[in-house]
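With one protein chain removed, the remaining protein chains of the complex are shown where they sit.
Each chain gets a letter, A, B and C, in the order it is written, and its residues are counted from 1.
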Amino acid sequence: MTRLCQFGAGRIGQIHAANVAGAGASLAYVVDVNAAAAAALAARHGARVADADSALADPSVDAVVIASSTDTHADLIERAARAGKAIFCEKPVDLSMERVERCVAAVRAAGVPVLMGFNRRFDPSFAALRRSIQAGAVGKVELVQITSRDPSPPPPEYVRVSGGLFRDMMIHDLDMARFLLGEEPAEVFATASCLVDPRIAAAGDVDTALVTLRTESGRLCQISNSRRAAYGYDQRIEVHGELGMLQAGNRVGTTVVASTAQGVVADKPLHFFLERYAEAYRAELAHFLDVVAGRAAPLVGIEDGRRALQLAEAANESLRLGRAVKA
Amino acid sequence: MTRLCQFGAGRIGQIHAANVAGAGASLAYVVDVNAAAAAALAARHGARVADADSALADPSVDAVVIASSTDTHADLIERAARAGKAIFCEKPVDLSMERVERCVAAVRAAGVPVLMGFNRRFDPSFAALRRSIQAGAVGKVELVQITSRDPSPPPPEYVRVSGGLFRDMMIHDLDMARFLLGEEPAEVFATASCLVDPRIAAAGDVDTALVTLRTESGRLCQISNSRRAAYGYDQRIEVHGELGMLQAGNRVGTTVVASTAQGVVADKPLHFFLERYAEAYRAELAHFLDVVAGRAAPLVGIEDGRRALQLAEAANESLRLGRAVKA
Amino acid sequence: MTRLCQFGAGRIGQIHAANVAGAGASLAYVVDVNAAAAAALAARHGARVADADSALADPSVDAVVIASSTDTHADLIERAARAGKAIFCEKPVDLSMERVERCVAAVRAAGVPVLMGFNRRFDPSFAALRRSIQAGAVGKVELVQITSRDPSPPPPEYVRVSGGLFRDMMIHDLDMARFLLGEEPAEVFATASCLVDPRIAAAGDVDTALVTLRTESGRLCQISNSRRAAYGYDQRIEVHGELGMLQAGNRVGTTVVASTAQGVVADKPLHFFLERYAEAYRAELAHFLDVVAGRAAPLVGIEDGRRALQLAEAANESLRLGRAVKA
Partner (left out) sequence: MTRLCQFGAGRIGQIHAANVAGAGASLAYVVDVNAAAAAALAARHGARVADADSALADPSVDAVVIASSTDTHADLIERAARAGKAIFCEKPVDLSMERVERCVAAVRAAGVPVLMGFNRRFDPSFAALRRSIQAGAVGKVELVQITSRDPSPPPPEYVRVSGGLFRDMMIHDLDMARFLLGEEPAEVFATASCLVDPRIAAAGDVDTALVTLRTESGRLCQISNSRRAAYGYDQRIEVHGELGMLQAGNRVGTTVVASTAQGVVADKPLHFFLERYAEAYRAELAHFLDVVAGRAAPLVGIEDGRRALQLAEAANESLRLGRAVKA
């Protein structure tokens, strides 16, 4: 039975821990600076609370799940890599490109597999979209349209340390664009505003953004982000090719539709990422266990994490310069 | 931790056993005449294989899950009731009304709670439909329309022992009608044909059926059943009231829509009950654990099982007589 | 240019007159007991007001459109037939079966073509449904489900002379059942209530009704009628066959969908028959002009009007007897 050590006992950590149990693997250690959170999660899954060093030193631990705060990712990746553990790390590797590069080098030197937590690649609908593309359903891809809106903006204190909308939020969509375009983006143009919450502008960030990507051969991609959607988490993708269009839409909690004198009313999209991507998180963890067992290579690796960050930084640069930049 | 004994290690038994584990309860025993199936399921969940007597004799067992073949239900309900266990039993109690009556009496005498496995009441969309009705979304209910079609007919040998379409298949819809009409059906009219597979007629049954229900105050209900739907498991409900209509539709595996020169193509409904009602089975088991723990009364009891059977028998009689019958 | 005489200058008469003009034919005469209405409609389309006799005596008139009150239909059909005019008549021929039979005989004797105004056969979606069936899209038809609900009940004084729900309202659905089943209904069962307006019961009628049809070979059909739908005119059909299902739904005025914190809200169905079947009325009149010009035989004739009335009367009888009746 695969044994894992998990860093981070917060909201997303609890999801991963439950999926570890549900997938028939064993959570051996929980590591978190918040001792109470670590103890509670460990108790629920029959794991032990430990510090990073002793957990990584246990040779019976096969793999680590890194779900702690962003500023600890790179360090933990390097330590786990040196300890020879397979690694599943939430995005991003780090907010600094230079730090990411060192991390990539450390991982390569250690030769351990790394799965980056771009969970949306494991969403059943988005994964089916990609399979349809690969099966030729719409022929050559020409244009990808990605809409990604959070239900409500994060608190300003989070915005301040988030790395900014492009690196914190749109990085998922930039990865999705790479997943679906079939070619590497070569040029990035960004425009953005602060329309939702002036405190976000005060924190030096934007809350509404449009990015346009262009590949070498001329394939195009539009990404639309907002920190607010009054109707819930809005996650939609459209792919146009020579033979037609593929769309993947939002998911709802129930199929109930009420028709009254007021109109025909359906359910809102599932509220936020924990609900919307519950199946994706399950599939992602199951894939990681396949990686740990040597049954699969990571579907999305640390190089993908680096590339998505590069594109986010290019978007920042484009926004500053008011022109398209190479990426 | 609640400890359960489960009878039946087949397809639906495996679903319940996994839900027991996922809900934080413990499967103590698995009982099945198929020793290999019992052993496999017991091993997967850390349970022991046992015979009915010894499992029911264990005072640490709080409750039983009866997922064995229909002809064993009534006997196991009575034995579990005498042993003082809380009971969750798949529908039907029995195919004979007289046998059901004795079973109801035994349960009453023992004073144990019984939850009948009318899983559809726990489907998120159908449950939301009922909540909307109760919240007055469409005012007084006037008409309910239930469509229920299996993807493909069962083998003739199953049909022969099934009790016939009304008691085997439509019984779920008859329970759903009671769940949504807000009044007891008082009159039943049935018409039916064998259009799908002549071997079903040879086995003395029908495969396509329409039933009309009428309550004392005149509320109406239509149920439409077929043993075949080329596009998958078709489970839809429509409720009309003075203020409007509520609909609950099929669920799909992905939201992908492909628009090409051939048309605009969406996913088919989830194929059959294991997929369609996965969430319902989870919610049903969680509710049963609440019942066992004394936190809730059964949302659907053995009397509901009896009443649904009565309606199915009335449908059979109406079909024989060619007229509406009291029910 | 085809010249027509129209009887009836009311709401539906105005629709037909406008379609006559739009289709490139000429309205020669308008006949109506309401002189003001006749004058207004005649003025709008350059026609003359006349009485029936002189209009029918004009040899330059090729055809008549009968859109006057129901009690005048049979008489006008017979007079127009004797005058050798092609006839387009709103349903029903008459409320009395015996009167209808005489009318059919008169039409046969005269040898003139008659198109009965079962407008729904000309609805683009329902017509496409039928073409799909005929093209084999779902194989052999097994079951037809028809939902037909008016937005709000007629005044009690209309109900009193209407002939009752089955002959006044469901007659359209009974014709539609024949249009789609591919076989003649052989058995009818009806149940009904007065749930919407007690004045309808006081007028001796029902306002909510379910009818079940069965053909000789066992094909089934359900029809669901109500005199009220808070969300607008509800006109939906579902056809099930061995290879799948065909559905034709309601039409909306706009495709606008509003997603807010309150839900995802789409437009209600078009409010009533004038809006919902505007295209059907246009296509029906164009077809009549083809009939007049000898380019087509009537797609729905006086015999279809008689047969629909027979089925409506069978429904009345079934309701009285509480059992299925032959039809």
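Before moving on, here are some points about what is shown:
Everything below uses one rule, namely that a contact is a pair of C-beta atoms (placed from the backbone, for glycine too) under 8 Å apart; a residue touches a chain by one contact, two chains touch by 3 or more.
Everything numeric here is computed off the predicted structure, so don't read it as measured data.
Summary of contacts with the chain left out: across C:A86, C:L129 or C:L165, the touching residue is C:L129. Screening A:L4, A:C194 or A:I237 against the full complex identifies A:C194 as the residue touching the chain left out. Considering the full assembly, A:Q145 is the residue among A:Q145, A:S162 or A:Q310 that touches the omitted chain. For the options A:Q222, A:Q262 or A:Q310, the residue in contact with the chain missing from this view is A:Q222. Mapped onto subunit B, the footprint of the missing chain covers residues 230-231, 259-269. Residues of subunit C that touch the chain left out of the display are 22, 124-125, 128-129, 132, 137-138, 243-251, 253-261. Touching the omitted chain from subunit A are residues 138, 140, 142-143, 145, 147, 149, 187, 189, 191-196, 208-210, 212, 214, 218-220, 222, 224, 226, 228-231, 234, 240, 242-245, 321-324.
Assume only the chains that are shown with their structure count from here on.
Centroid to centroid, with C-alpha atoms defining each point, subunit A and subunit C lie 57 Å apart. In subunit C, the residues that touch at least two other chains are 230-231.
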